[in-house]
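Complex shown without one protein chain; remaining protein chains in place.
Coming up: chain A.
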Amino acid sequence: MKLEERGILSRYDLRKPFNRTVYVIMLLVVIVMACSMIYPVLVAMFNAFKTNTEVNSFPPTFLPNEGWHWSNLKQAWNYIDLPIFLRNTMFIFIGNMVVTVGVLGLAAFSLSKLQVPKAKHISMFFLITLFIPPTTYLIPNFLNLKDLGLINTFAAFWLPAGASAFNLLLLKNFFDGLHQEMFEAARIDGASELRCFAGLALPLSIPIIATLAIFVFSTAWNDWFWPSLVMHNDSKYPLSTAIYKYVISARGLGLNIRFAILFMVMLPPIVVFLVFQRFIMRGLNLGGVKG
């Protein structure tokens, strides 16, 4: 007999009528859940093409009944300068990533592979910060950046990006899994420690760096409140903050135009996610298991 694949349920369970009904109900619930996840995307899309009166009508229509108004997209594109805000977000993301890999990577490598004396105490210095809730020092953090003269500069994001104990732990755990012998061999061949890090450890940790990139990106992409405190200049807001300030809290902006902007903003990440979903899912799992 061939061993069939099974989960909690076996084929035999589904022959019982009670189990069968429960299973079907469960499937329905899961399908409803999946639809509810896709629904907002479709709503934003269809509403973006309606006339303003149709969006405001009650009960709301799903598909645009009064024709597709493509001019909404153009109006939305001209309403705020999306490319500038997108550029700022990418600017923050890339800087944060460089600092994370550079600063935290070096520190994690040292803690994991270089056997420095007092490594335990130094780790404590980093890791205790995990237990202090960020909200308790939210405002002092802002005042500190002000004291350092970093308000309204991108450095206010880049430098603190290196102060993440969680990311440090993620990197250190990954480095712990790399074989010490490899680095010994490289050292015997005359490689410096810096070479060991940049030439050996970093290329081997591409998977964890990809995972970090997902985390760092989603922070840069999602964070709207902190940038609105730190940045004072229109030309320096990241996308999320700009959307919050000029679209979500805006009054007198037509609902259809609002949806058109939201749709244009949500489209690129969804496309990127769908194209790279295999890698992203794997990366998330790696982060989940290691963290």
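Keep this in mind: a contact is a pair of C-beta atoms (placed from the backbone, for glycine too) under 8 Å apart; a residue touches a chain by one contact, two chains touch by 3 or more; residues count from 1.
What we mean here is this: contacts and distances are computed from a predicted model.
Here one chain is missing from view; checked against "ATP-binding cassette domain-containing protein", "Sugar ABC transporter permease", "Cytochrome c oxidase polypeptide IV" or "Small RNA 2'-O-methyltransferase", UniProt names that protein "Sugar ABC transporter permease". The chain not shown here is touched by just one of A:Thr21, A:Ser192 or A:Ser235, and that residue is A:Ser192. Only one of A:Leu63, A:Ile188, A:Ile206 or A:Leu274 touches the absent chain when the whole complex is considered: A:Leu274.
Although one chain is not drawn, its touching partners on chain A can still be listed: residues 5-10, 12-13, 19, 22-23, 26-27, 29-30, 33-34, 36-38, 40-41, 43-44, 47, 56, 58-60, 99, 102-104, 106-107, 109-111, 114-117, 122, 125-126, 129, 131-144, 146-148, 159-160, 162-163, 165, 168, 192-194, 197, 218, 221-222, 224-225, 229, 239-241, 243-244, 247-248, 255, 258-259, 262, 265-266, 269-270, 273-274, 277, 281, 284-285, 288-289.
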